[in-house]
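Omission of a single protein chain aside, the complex is shown with its protein chains in their original locations.
Right, chain A next:
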Amino acid sequence: MSEKILEINDLRVQFKNGKEKIQPIRGVNFHINKGETLGIVGESGCGKSVTSLAIMGLLPDKTSEIASGNILFNNQNLSKLTEKQFRKLRGNDISMIFQEPMTSLNPVFTIGDQLKEPLKRHKKMSKSQARKEIISMLQQVGLPRAEQIIDEYPHQLSGGMRQRVMISLALLCKPQLIIADEPTTALDVTIQAQILDLLKKLKGESDMSLMLITHDLGVVAEMCNRVVVMYAGEVVEEAEVNELFDSPKHPYTKGLMQSLPSNNDRKSKLYSIKGQVPRPSEITVGCAFANRCPHVFDRCLNETPPSFNLGNHISKCWLQDSPYKEVSHNETKGTAIR
């Protein structure tokens, strides 16, 4: 088995609002291997972004905290780092591409001013050296006229160009891990494909690892080696990408796959999973997905399912417990036909 670059063990993040405490992340486990692309999927509000902010140490410090668990990056426990130690990692060893390229760049500084920060902070480069480096990086991410763009302001660039700038910002210090939080969600479809191609190409050129957060299963199929499915602050399923698409185990994953519109079948109504992700405060006992699950039975309502390990395939669902396994198999078939 290859070397793990990031390992998250039983991570719990807690948000405080006055006396009220909620846990949007409730015991998350997963890891990323060196050179691998890990997809994290799930609906809005299931904790994908909070997990990534926790890895970056960018959770709002007054209202949130890591309640338990740890995040190991190259065997270094990130949750124990001081702010100063963490700063040395950010933008250097781990960097992040955010969802919103339109608002993620500072409107009153030039592109060059903003991109030179990681080089200045981490690599102690001189101005002219940094400038050269930035121009070459802007060219690498496919921006035309990089020499001019470096002196331009964000409002002079289109959304796709800004996301390319964000990608070059993340790549400047050649990090070992890049977290891309829905990097294409805010962009036009044609630009989305270009940005994904670019990420794939850049990834292929080095041995960095990529954690790709998305709610688009198409993107996952295209980009990832392994997939983690999150629901209501938990990992509900984890598998190799082909394995996951061939035989999804968790009813939530199946629901997500069924929700993909198919090309051949234009007349039928689009499928959606009924209901919505429960708020962290609404989760009490049992399986968090129980109220939306087509296979729900008594045990789901009373006991929280553990993560069943089926040999490189993890599913947090009672259907994987041996007595129910047969039932689940038949029932799944039934749902697929229906």
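One rule holds for everything that comes next: contacts are C-beta pairs under 8 Å (C-beta built on N, C-alpha and C of every residue); 3 or more make two chains touch, one makes a residue touch a chain; residues count from 1.
Here, contacts and distances are computed from a predicted model.
Among the names given as "Formate dehydrogenase, gamma subunit", "Peptide/nickel transport system permease protein", "Alkaline phosphatase" or "Bifunctional protein PyrR", UniProt records the absent chain under the name "Peptide/nickel transport system permease protein". Of the options A:Lys48, A:His122 or A:Arg164, the residue whose C-beta touches the omitted chain is A:His122. Shown as candidates are A:Pro107, A:Pro144 or A:Gly311; the residue that touches the absent chain is A:Pro107. Residue-wise, the contact with the chain that is not shown comes from A:Ser95, picked out of A:Gln23, A:Thr51, A:Ser64 or A:Ser95.
One chain of the complex is left out; on chain A, the residues touching it are 56, 58, 62, 83-84, 87-92, 95-96, 98, 100, 103-109, 114, 117-118, 121-122, 153, 155, 166, 169.
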